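The complex appears here without one of its protein chains, the remainder shown in place.
Coming up: chain A.
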Amino acid sequence: MIPALSLILACQLAGEIISRALMLPLPGPVLGMIFLLVLMSVSHTIKEVVRPVAQFILQHLSLLFVPAGVGIVAHLDALREHGLGLAAALIGSTMLAIVVGAAVFVAVAKLTGSAADD
C-alpha cells in the first residue's frame, strides 16, 4: 500500500516538475501517467505492487469529480443568464463529438484492418 502510493505520488511529482520546467501544455498528472506506464513496462515488480492500489483508487473515479462539480453552484447566475444557449451548445457539441469521434475511429479501423477482438 505505502510503496505503491509513494510510487504513484512520485510519478505525479515528476510530472508536475517536468511540466512546469518545460512549460508543457500537458498537466503534471497526465505526464505522471505516462511515467508510470513506462515504469510498469520495464519492471514486473512495479506492475504487481501498483496494480491493487490503482484498481482501488480507480474503482470510485466518479467520486473524485464531485467537489469540482459542486462548483457549478458558484456559477448558477452566469449559467442561468445564457441557459438555453449553453444547454444547446454543451449538449449538441458533446453528443456530436462523441458520434463523430466513434464513427471516424470505426471507419479507419475498418480501412486499416484493425478489427476489435472482443
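Convention: a residue touches a chain if its C-beta (ideal position, glycine included) is under 8 Å from a C-beta of that chain, and two chains touch if they have at least 3 such contacts; residues count from 1.
Criterion: contacts and distances are computed from a predicted model.
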Record-based protein name (UniProt) of the chain missing from this complex, from "Membrane protein", "Kinase inhibitor", "ABC transporter domain-containing protein" or "ECF RNA polymerase sigma factor EcfG": "Membrane protein"
Hidden partner interface residues of chain A, rising order: 5, 8-9, 11-12, 15, 25-30, 32-37, 40-41, 47, 50-51, 53-55, 57-58, 60-75, 78-79, 82, 84-86, 88-109, 112, 114, 116-118
